[in-house]
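Shown below is the structure under consideration.
Heads up, one of the protein chains got dropped from this complex, but the rest are sitting where they should.
Showing chain A:
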Amino acid sequence: MMEIRTPKTHKAKRVLEKRAPKLVENGKKTLILHGTKTSATLSAVLMELYRLKKGGAIKYSRRNENIRPFESGGETSLEFFSLKTDCSIFAYGSHTKKRPDNLVLGRMYDHHVYDLIEVGIENFKSLLSFSYDKKIAPHEGSKPFICFTGEGFENVPELKQLKEVLTDLFRGEVVDNLNLTGLDRAYICSAISPTKVFLTHCAIKLKKSGTIVPRIELVEVGPSMDLVIRRNRLPNEGLRKEAMKSSKDKPKKKVKNVDQNDVLGKRGRIYIPEQEVGKNPLPDKSKGVKRERREGKLKKNKEEGSASKKLKGSE
């Protein structure tokens, strides 16, 4: 017996349609939560990350004891929250003696954990500690510039993964049209060592230059921190291939020389190169010629055979 459950209100129906899998997806939402214990720096980091991503983030304030992202059974709670809030990226903070100021950034595919990267936070400077002219403060929800510097991002696999995760985290919505006056923030990530990344958030000042392109000046406004790579988990190869699939990968190959006809069915055209009749010599298949060749071959074999015998005899 099957039971069909349909939403009873239009609003519910719209919510379900928004969360359904689509060809062109919505921007990823971030889920921010923390574990059993957090330090002052870590709670500040989580709060500021939430403020930076205000439009597309959900912050949970209660502590979650049974979430352990790197253990096999400890991700069920995360997957449940991801399903309920429709969030595909999460930032889980915890503070233990072994891993102080620990932040796990993870992504979900179909509400199951896709990949994880664990970073430790050092030298954290809160956005309240930066003093700047309030006019240039970036607006909420504006599309940011993201800059990566350092050869580490290309050579070290963990940093490569971190680059991808940070791009996904800060990217926001993918838009077709962009208002040039609304560009006011930039995230700068620099790989200062193979295990450390310096992350800072700056506001953009556009200054007049001679050309159409204004001169850019960056002023540090937001939180800045050092991310130290700890553990990571790369996605399954099969899962990665599936997640990277997009509908525009292989455009449908146009089949040439085939057409459909309602009356005659499927018809194809075959092109044959021009037959030059009279130019190529015809093979001589007359009987007499055949026999001669055969006899000729026999003679040759006899000679060869006797030659080899001679050789053998001489030995």
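To be clear about the criterion, a contact is a pair of C-beta atoms (placed from the backbone, for glycine too) under 8 Å apart; a residue touches a chain by one contact, two chains touch by 3 or more; residues count from 1.
By our rule, contacts and distances are computed from a predicted model.
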Among "Large ribosomal subunit protein eL6", "Ribosome biogenesis regulatory protein", "DNA polymerase epsilon subunit 3" or "6-phosphofructo-2-kinase domain-containing protein", the omitted chain is listed in UniProt as "Ribosome biogenesis regulatory protein"
Any idea which of A:137, A:188 or A:228 touches the chain not displayed?
A:188
Among A:35, A:69, A:93 or A:144, exactly one should touch the missing chain; which is it?
A:144
Even though one chain is not shown, chain A touches it at residues 1-7, 12-13, 16-17, 19-23, 25, 28, 72-73, 76, 88, 107-110, 114, 123, 143-151, 153-154, 163-164, 167-168, 171, 174-183, 186, 188, 190-193, 198, 200, 202, 204, 212-218, 220, 224, 235, 240, 242-247
